[in-house]
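Single-structure report; data block below.
With one protein chain withheld, the remaining protein chains of the complex are depicted in position.
Residue numbering begins at 1 within each chain, and the chains themselves are lettered A, B and C in the order written.
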Amino acid sequence: MTVYVKFGYTLLGLLIVLNWGFLMGATFRKIGARVAGRYGIPFYQPWLNLLKNISTRTTITHGVMYYIGPVFRLTGGVGLFLFMPMVFTGDPAGLWTNYSFEGDLILILYFQVFGMLGMALGAGQGGHPYSAMGIARGLAQHAAVELPLTLAFLSIAIQYDTFSVYKIVEAQQGGMMNWVLFTNPFAAVTIILAMLGAMGHSPFNLVKAPNEILIGPATEFEGTYLGFMQSAGSILHVMEAVLFMNLVFGGATSWIELIVKTFLIYFWSVFVGMVFPRFKIEQSVTWFFKVPLLLGFLAIIIYSF
Amino acid sequence: MSEKDMNYKVSQMLKRSETNVSNAKKSFVRPEDEEREVVAPDGSIMKVNPIYDYFSGKRPEEEKPKNGIVEKFLNWARAESIWVLGFGTGCGSIEIPPLVTPRFDMFRFGVQMRPTPRQSNAFIISGYLSVKTLKRVIRTYEQMPSPKYILALGSCTINGGMYYDSYSTINRLDKYIPVDVYIAGCMPRPEALLAGFMKLKELIKAGKAEKANEYARNFDEYKANQKKIIKDWNMPDYNW
Amino acid sequence: MINKFLGFEPDKSKLPSATAKIGADLDLSSHKYQKIWLGPNHPGVTGNMAIELTVEGNTVVNAKTHVGYLHRGFEKLIERRLYVQGFPTSIRMCVAEPDTNEYLIATCTEQLSGYDKAVPEMAKWLRMLSLEMARLQGLLRGVPGQGGTFALGLGVQWGVYLRDLILDRFEELTGARVYHMYIIPGGVRGLLPDGFKERMEDNLMDIDDFIIRIRKLMFHNSVFKTRAKGLARITPEMVDKYGIVGTNARGCGVKRDVRKDEPYLHYDKLDFDPPTDSDGDIYARTWVRWQELIQTVDLIRQIMAKMPAKGDIKAQMPNVLHWQIPKGETYVRLESGRGEYGMYYVTDGTDKPRRVNLRGPSYTHAIALLEDLLVGADVADVHAIMVSLQTCPPEIER
Partner (left out) sequence: MNEILDKIKQKYSAEDVKVQRTGLAFVTVNKDVALDAVTWLRDYEGYSHFVMMSCVDWIEDGKFQLLYLLHNPVTKTDVGVKTLINRDNPAMTSGHHLWKQVWTYQRELKEAFGIDFPGSPRVDENFVVEGWVDIPHMRRDFNTKEYSEETYFPRPGRETHDPATYMREQLYPNQPVTAKRKDNDK
């Protein structure tokens, strides 16, 4: 019985995450608009966009992989969600910890790439030269982001001697000074910097830049596929924020805390993106290979000894 | 000139142009796009026709709306989320930047810009169309997913405006693609554009913005008109 | 094609063989290169034009500009319109700064019919005011627009808002928002409305504030510097070779400004010095334009302070419906926001012009120069280079 209850709670959690992702996206577009002096979109616009996308009548096809691309991306988001403890309640088999287990950090690292690869395959079959170009740029940048990020993750894993996100959260409980932000500042700063790349906001959003190329991988997608992709994107954004919250900012003990913390984490990348133009791919790769990579190495070296 | 005279003149012109087109037909397709036979890697000979790729031969089909309340609900969603293609076809596109900036801000009405035709469902024809652009507009329009809407900006899309006697610009847009909303003026103010969007929303909510189906229904007529003025027709008849 | 139509094929062997090629010789079937089209339907392209790029990986090896998407045949249309009817037609030749066309066609007709001395003082000052306002509204879009090419959309939002305020003043002065038709042969159409100077001063103060903010946002921004410095460099030797004018020439240290070189209207009575920079890259060009923004605001203030309070605004002209200009030809130029902007005007003694030919700076910038600057550039920079040359397609194809 508890299996079904747990499953139900997980589904509920996914629903919350999806809606929070939509709301967060709308809120930040509104913040951006207010900075520019505009009124901005209504907060319910993403739901309407989803409805409209689903109600599109035309469907085009470029082959099987083209369908599977958005599905892969959604799988990446949902997979990230499934193995991530959302709310810390003190019970490892708690209802909001989803299916977290020993070693899920490695699985999470894998799922981060999974969505990107799915997109690469789908967009590749789309056949548009801009899609291919966007994918090439996206994968290059993703590799550059992943490197410092993985080093920081490893440093945290060495620090707490575990690959379980749940245990890392558990170890950070009991006050702000136990957070990784203070106990392992090098890894924390690495993650905070690499986060900018992982979130895909300016200055690291050349992948989907409308000026430099069209909108990259999504060029050929329309209607339902696009709706799928945007939903997957919302889930991914929240889950990335939850991941960084769990690893660096001490996790959350309630949904309210989760919402506040993810909001602030996401706000950091939007805050930077608002006032900085975007890098070219080689420039962003160079940027990630300088300070964040060095800090990542330092974090590893310090905790290896 | 009365309507009757005009119709007579138009039919005469059509006759004349048909002969013109048939005379000068073949020369415009570039050599690499011509229909020809090539030798495949295994030695067999196959025919290729580069400008007809594998799904462009299909005619557009009418896509019937759903029934009753479902369609009403979907129409409401469509009306509140209009994605406009970022393709400035004429000088009217100078009034698009004010629309997305603080003064007029069309985002608050759910109108947003998208860069590719695949993801947009409204197309602002911003002013006069030269024949060269019309060709691109037709291709773009056909790639947009149905239901799709056209807003025609400026008097030059209605009757040619001040370019009525130009050899390069078309006179009536609705002869080539179906138009949902005309916004008159030269050039229309941003407020007029916003009013046009409001009108479009009304039409969508009332279920009257079904011009994509009209295009499919009268496909032959539209194609004949298009081919009459695009003398170098070197693209598929329909692409999606 | 035209040869076939004309029914003759010139014997090319008898003429001096000129084998200069434009662009590189590429073997497209080698699968090493890919052709991609930027535009006409592309949010990054200025206006409605297309660039055909041949890329090798991420690097452009060959570029071709395709224009004609905005061709309306103005020069043909004006030939079959009266001199005064040509006005509303001609000003639509460039939508970014339409007032420059008004001034050119008015001055051409005045010079050829001998009325250029009869233009009243007040009208000259008002013409200058309208031209400087046009330059200001162009720069308010153009300077932050360069940041916009690198996805710094915030400056564009602020700039376009302020441009709207200037358009409001235009509306007050002329009654129209974009196409004003304010400058007419013999003078201008109207005086300044009451309280115009105060309201203009209010807007100029907002713009002063914006100028400071945009400096912090763009020119002190490390990412902007990383991307813009050293990109698409123009050297002083290229200036005469390609016919580069305006801020593009001033960005590499060649100080050419029609307002200073051949002062028209009352520009010799104003105190200003065109800004220059020495680098010649995108950053330098944008920096020159930013300085010009300051200068234009200053010029508008000077004009409003120095202009007489009252006076005639229009000379006595013949009946425009029967206005015939004796045979003659002239070329008039002015400094628009993009550089030297001129018009060649030929009359043949009838009531309609024989030939009108516009010389827009983009004609050289966007075709010969752009195609050469793009070779070797990154695909992601194409849009920035195009905008930094202030490409305006309607003045290429008219």
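The rule is simple: a contact is a pair of C-beta atoms (placed from the backbone, for glycine too) under 8 Å apart; a residue touches a chain by one contact, two chains touch by 3 or more.
Given the structure is predicted, the values throughout are model-derived calculations rather than measurements.
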item	value
Neighbouring shown chains of the undisplayed chain, as defined at the top	B, C
Omitted-chain contact residue, chosen from C:68, C:190 or C:253	C:68
Hidden-chain contact residue, picked from the options B:35, B:61, B:165 or B:220	B:165
Residues belonging to chain B that touch the chain removed from view	1-3, 6, 9-10, 13, 16-17, 20, 24, 28, 131-132, 135, 158-160, 164-172, 175, 225, 228-232
For chain C, the residues touching the chain missing from this view	1-3, 5-6, 8, 10, 12, 15-22, 67-68, 71, 73, 75-77, 79-80, 82, 85, 111, 240-243, 256, 261-262, 321-322, 328-331, 333, 340, 342, 344, 346, 351, 354-355, 357, 359, 363-364, 367-369, 372, 397
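Heads up, the rule we're going with is that only the chains that are shown with their structure count from here on.
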item	value
Euclidean distance of C-alpha centroids - chain B vs chain C, Å	30
Separation of chain A from chain C, taking each centre as the mean of its C-alpha atoms, in whole Å	45
Multi-chain contact sites of chain A, meaning residues that touch two or more partners	36-38, 210, 214
Per-residue overlap in chain B, given as positions that touch at least 2 other chains	86, 101-102, 115
Contact footprint of chain C on chain B as seen in their complex	27, 85-91, 93-95, 97-98, 101-103, 113, 115, 117, 128, 130, 132-133, 136, 140, 162-163, 165-169, 186-187, 189
In the complex with chain A, residue positions of chain B that touch it	55, 63, 74, 77-78, 80-81, 83, 86, 101-102, 105, 107-108, 110, 112, 115-116, 118-119, 121, 145-147, 240
Chain C-touching residues of chain A, taken from the complex the two chains share	35-38, 129-130, 133, 202-203, 205-206, 209-214, 274-281, 283
